[in-house]
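In this view, the complex is presented without one of its protein chains, the others remaining in place.
For clarity, chains are labelled A and B in written order, and residue numbers in each chain start from 1.
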Amino acid sequence: MSALGTVGQDVAAPPPPRRRGRKVVPYVLLLPGLLWLVLFFIVPMIFLFSQSLQQGSLDQGYTMTWHWQTYVDAFQLYWPQFLRSFIYALIATALALLIGYPVAYTIAFKSGRWKNFLLVLVIAPFFTSFLLRTLSWQTILSSNGRVYSFFVKTHLLNLLQAGPYPLVTGNQLLNTPLAVITGLTYNFMPFMVLPLFASLDRIDIRLLEAGADLYGRPWTAFRKVTWPLSLPGVVAGTLLTFIPAAGDYINSKLLGNPNTTMIGQVIDGQFLRVTDYPTAAALSFTLMAAILVLVSIYVWRAGTEELV
Amino acid sequence: MATVTETRPAAPARPAPRPPRKGPLRWVREHIVQIVAFFVFVYMLLPNLLVVVFSFNQPKGKYNYEWEHFSLNAWLHPCAPPGMCSAVKLSLEIGILATILATVLGTLMAFALARYRFAGRAATNLLIFMPMATPEVVMGSSLLTLFVAMSNIISLGATTIFIAHVMFCVSFVVVTVKARIAGLDPRLEQAAMDLYATERQTFMRITLPLVAPGIAAGALLAFSLSFDDFIITNFNSSATSQTFPLFVWGAAQKGTPPQMNVVGTAMFLVSFIIVGIAQLIAWRRRKAKA
Partner (left out) sequence: MSDPAGARPDVQQDGDLRIVQVTKQFGSFTAVDDLTLTIPQGSFFALLGPSGCGKTTTLRMVAGLEDLTLGQILIGDKDITGTKPYRRPVNTVFQNYALFPHLDIFENVAFGLRRRRQPEVKRRVDEALELVELSHLARRKPAQLSGGQQQRVALARAIVNRPSVLLLDEPLGALDLKLRRQMQIELKRIQTEVGITFVHVTHDQEEAMTMADTIAVMNAGRVEQMGDPATLYENPSTTFVANFLGQSNLIRATVSGTAGDDLLLVASGQKLVLPRSRAATTSDELLVGVRPEKIRVDADGAAATLDGMNVLTGGVVSDTSFTGVSTQYLVRMPWGQELMVFAQNVGVEVLRPGTKVTLSWVPSHTFGLDAAQDAQAGVEIEGEEPAPAVGVGS
C-alpha cells in the first residue's frame, strides 16, 4: 500500500554533505574588470570633480581651495554653448528618430530575405573611420557640389537663411548649423536604428495584424499598437543618440563655424590649449551632471528596463 | 407584312472585370515607409561611398574634397604622407592589446553576471552601464585629470591611451558576451556532467566552444571601438603618440591626403570580408539544417 522502505525508518534522515568554496567564485571573476573600471572610470570622475574646485596652473601646480566660484564663472561664460549643445543634440535625436523609425520598421517587417543584408548596411558606416566619413560631408555639402546647387535652384537655401535662428548662414551649406546637425544625425543613426529594430523585431506580427483589423486607418493602428509596443526601443535609441551627441564636437569643428561651437569644443580647448584645468573640469563635470539629470528624468518617466 | 421574329441580339461578350487600376500615387502611398527608408539608407551610406571613391582621387591642392581625376597614386604609395603609417601601426597595436585585455576582463565579468547570484548585482550592472552612457568628452577629460595628477608615475602617451581604451571597451564586451551566455541552455552543461565530464572538462568542451562566437563578437566590437576612437584618445595622448584618428584630425587642419581614404577603404573592405564570412557560415549552417 505505501512505499516500500526498509532502511532506517526510525532514524532521522541525515543531511547530505556540504560543498564549500562556491560563494567566492563570482567575486574572483568580477574583480579584475571591476578594479579597472573603478580605477579608470570612477576615480577619474572624483579627480575631475576635485580638479574643478582647485586653483593654480599647470606649471605651478594646483591646490584644493573649494573654489566654487569656478563653476559660476564657467557657466556664466559658456552657457550659450551648453544650451546650443543640448538643442543640437535634441534636434539631431528627434530627426534620427523620425527618419530612423521607417528604416527600422522596413527591416523588421518588410524586408523578407533581405533582413540580414539590410542590417549589415545599417552598421556598414562603422566599417570605416568616422572622422573620414564626417569629412566626406564637406564634399557633399560643398558650394561646388550638386546638393548645394539643388538647394539654390529650389530656393530652399533662402528659406533656411530666414528667421532669428537661421539654420544656414553666409549663403553656403557648409560651415552652418544645418551642416552640424546633418552630421550629428548622420553619425548616430545606427545607434537609433538598431535598438528600434530590436524592439520592433520582437513584436508578434499577429498583434500588428490584429491592430490593422481593428483600426481602419493605418496611422491609427500604428499609433495605438505599433508605437506603444516599440517604446522600449525608442527609449534606448534616444538615450544612445542624445548622450553622445550632447558631448560631441567633431561635427561642429569640421562642419560648423565659430558660432556653432558646442560645449565639447570648449572643454577640449580649455584642457588642451588654454590649459585652464579648473574651468575645464567644472564644465566637464557640469555636462555630465546635466546629462545624468536629464537621463534620469527621462528614464523615470519612460520606465526603466534592463539597462545592461 | 412579314412578321419578323425579333430575336434579342446576344449581349456583347463583356471582358472579365479587371481589378481597379492603381495609380502611381496609390503605389507611393502604400509603400511610403519603404521609400523613406530607401532615402535614409542613401543618407547613411553616401559618405562611406565617398570615402572609397575619393581614395582614387588625385587632388590639386592639399585637401581632398573635390574630385579632380581618377588615379591609383594613393593606392600605390600608401605610406607617402609622413606619420600616417606609423599612426596606423600604433592604432593597430593599441587596438589589438586593448582588445585582448578588454575581452578577458569583460568575459570574466560576463560569466560572473550571467551564472552566479551575488550581493551587489545592481551596483555592478550600473557600474558597467555607466561608461556606455557617459559622453566621451567627460570620460576623456576625467582620465586626463587623473593622469596629470599622477604625472610622476605615468606620463601621457601610448600607455595612457591603452588604459583608456580598455576602460571604455570592457562594458561593450560584457554586454555582448553576457547575452550569448544567457542564451546558452544550462541543461547542456548538466548533460555533460551527467556524462562524466568534470567541471573543468565541461567548461572547456561545452561551455567555451558554445560561448566563443559571443566572445569573438565582443572582441571585434572592442577592436573597432578602439581603432576608431578620437575624443578620448585626443585627451590622453602626447605629441609623439599619434593614432590614426588623431592623424586624420590633424590632417583636416593641415591637409587631407587621399592616402587616408586608402586606409579608410581598406578598413571598409576588411570589415566587409569579416562580416561576409560570418554571414556565409550562418547561411551554410541554415542550409544544412533544411
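FYI, a residue touches a chain if its C-beta (ideal position, glycine included) is under 8 Å from a C-beta of that chain, and two chains touch if they have at least 3 such contacts.
Only a predicted model underlies this, so the values are computations on that prediction, with no experimental measurement involved.
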Omitted-chain contact residue, chosen from B:V28, B:A182 or B:L195: B:L195
Touch list for subunit B against the chain that is not drawn: 185, 187-188, 190-198, 201, 206, 209-210, 285, 288-289
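The rule is short, and it goes like this: only the chains that are shown with their structure count from here on.
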Mean-CA-position distance for subunit B and subunit A (Å): 15
Interface residues, subunit A side, partner subunit B - complex: 23, 25-27, 29-30, 32-34, 36-38, 40-45, 47-48, 51, 58, 99-100, 102-103, 105-107, 110, 116, 120-122, 124-140, 142, 144, 186, 189-190, 239, 243-244, 246-250, 254, 263-264, 267-268, 271-272, 277, 280-281, 284-285, 287-288, 291, 295, 307-308
Residues of subunit B touching subunit A in the complex: 33-34, 36-37, 40-41, 43-48, 50-51, 54, 65-66, 104-106, 108-109, 111-113, 115-118, 124-131, 133-139, 141-146, 148-149, 163-164, 166-167, 170-171, 174-175, 178, 224, 228, 230-231, 234-235, 244-245, 248-249, 252, 256, 260-261, 263-265, 267-268, 271-272, 275, 279, 282
